[in-house]
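With one protein chain removed, the remaining protein chains of the complex are shown where they sit.
For chain A:
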Amino acid sequence: MTPSYAPVAATGTFALTAWVILLPLAGAAILLIGGRRTNRWGHLLGCAAAIGSFVLGAVLFFALLAKPGAQRSYDQHVYTWIPVPGFTADVGFHLDQLSIVFVLLITGVGSLIHIYSVAYMEHDENRRKFFCYLNLFLAAMLVLVLADNYLLLYAGWEGVGLASYLLIGFWQHKPSAAVAAKKAFIVNRVGDVGLSIAVMLMYTTFGSFAFGPVLNGASSAKVGTMTAIGLLLLLGACGKSAQFPLQSWLLDAMEGPTPVSALIHAATMVTAGVYLIVRSNAIFDVSPNARLVVTIIGAITLMFGAIIGCAKDDIKKALAGSTMSQIGYMILAAGLGPIGYVFAIMHLITHGFFKAGLFLGAGSVMHGMNDDVNMRHYGALRKFMPWTYVTFGLGYLAIIGVPPFSGYWSKDKIIEAAFAQGGTSGWILGCAALLGALVTAFYMTRVVLMTFFGQKRWVPDAEGHEPHPHESPWIMVVPMVVLAVGSVAAGFLFSYHNAFVNWLSPVTGFSEGHSPINTAVLQVVTLVVVALGIGYAYLGYGLQQAPSTPPLGSFATRAARQDLYGDAFNELVFMRGGQYLTRVLVYFDMKGVDGVVNGVSAGLGGSSGRLRKLQSGFVRSYALSMFGGATLLIVALLLVRG
């Protein structure tokens, strides 16, 4: 049963919703317009806007908590954005259990990362600009999750794409960063084609793209149309959430500063696709076919990302492969329907904690290692960076799903739900999820062993500076600690008395899955699988040292290092093919279309060279002919009347 969507007007405390967005938006605007004058205090303003937004979010959360479950749905109409006959696009916000969870994640993790960046970006001459973009990102992401209609959601969706573009390409002087930023935006736009057509289809089907008419009308609409909308939304989700086949941009996006990777390309923006699908649950509930495709995409990507994560020596890219894979889990869960929606979001939140923590840890390591990202140059860092080691270690335990850490609670539920899907597809999806858990345990253990254990394999950087690893300043450590606490405790808290399920089910609906395998058995199997992954990694990277230069590796390793040839495909088909196409068209335009024109004019008035020679005289006569035209008209009219 899809829950109905029936918000009431936001009054009192709930009228604060718009301010959650306005604070970071104002921050971004002040820092942009203020320019260099705000350099001295810009970062503080940025932090204040983020924290202020988080405090408002918390106030709203407690206000919702005080209401009974069925009354936690509020709409705030701000103004009519595009007033056109038969078409009303509003700027309006919708606050409910689902959106507030995202608000807290975005502003909470966002605030921590703002604080961390104060130190991380301290020596960057453009630190103020960085905080401007971070604030812009927060505002756009909050629009995305708070919008009460799909068009405004789309605006936020493109807004986070812009922020992502600006932040990946933050170091614009590096060609690799500039190229990565452009690629991220363009690949995302391919997904946006899907989302925008979905919005149009909603408009022609329901006469509106506001959540109310769409979500309440889905159950009585044609199934085929709902499947089409669902698949188009999925295309959008694939772009934003780096799902197969639009995954290639995420690994390149690691060109951005590490706090950006933590916030945008791990914890929040890349999970927007999951939000989109879960928010549109009413549409997917109607169409089993759309859901099946969603689960398949999720399953493929969770394996795809995990395999890439195994082969990367760049610590950020290994984590990026992992992000892709974990979002694959969420998409898989979202595709399972009411048995999975809640767990998709639960995993999204726990993942937000541990993956942001892992990325900040990676940033801290890079900070101590002259910005080297190659794990083959690390080793033995646990003695030099104890805080980073401990917090990273807790994040590690959470992501591989060791009880009682966060990932255990959320990932196990997804594996169970996948089996509970039933039938052959249930077995396939369940086994994929299990296998993913094994590979996750392997690549994450590999990262930890290569970074923190073993012997020093440190090498001087390009300018010959020997690395002197040291713990990062407290202002970077504190956010890591807070996220580590989340990685430890969030899963348990969410699962305590089914708190998370009870909280979200009024929005997403929930039905208990019935796994063909006994739950206890499945949990044991999962743990065994995880242990196998750890053990295998220990054999390869614990008992022996990773060589400083990567060995050739098997075919599979080489393929995984090349992102499973995703980019080679893009290069061949889109880049080369596109270049060829545009070149041919340019030639055609010059010789074909324009050639005909020049040919005709040459035929009519002699060669174009002669025309040019004539042109000075020609123009004078043209001035005449102009009025001649009018005269001709008069003459013609006279004849007609005559």
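Keep this in mind: contacts are C-beta pairs under 8 Å (C-beta built on N, C-alpha and C of every residue); 3 or more make two chains touch, one makes a residue touch a chain; residues count from 1.
FYI, contacts and distances are computed from a predicted model.
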The chain not rendered here carries, per UniProt and among "3-isopropylmalate dehydratase small subunit", "Ubiquinone biosynthesis O-methyltransferase", "NADH-quinone oxidoreductase subunit M" or "C-type cytochrome biogenesis protein CcsB", the name "NADH-quinone oxidoreductase subunit M"
Residue, one of A:F185, A:F211 or A:F392, that touches the chain absent here = A:F185
For the chain left off this view, which of A:A9, A:V193 or A:V223 is in contact with it?
-> A:V193
Touching the missing chain, which residues of chain A?
-> 79-87, 151, 154-156, 158-159, 162, 165, 169, 172-175, 177-179, 181-182, 185-186, 189-190, 192-193, 196-197, 199-201, 203-208, 213, 217, 578, 581-583, 585-586, 589, 593-594, 597, 601, 608, 611-612, 615, 618-619, 622-623, 625-626, 629-630, 632-634, 636-637, 640-641
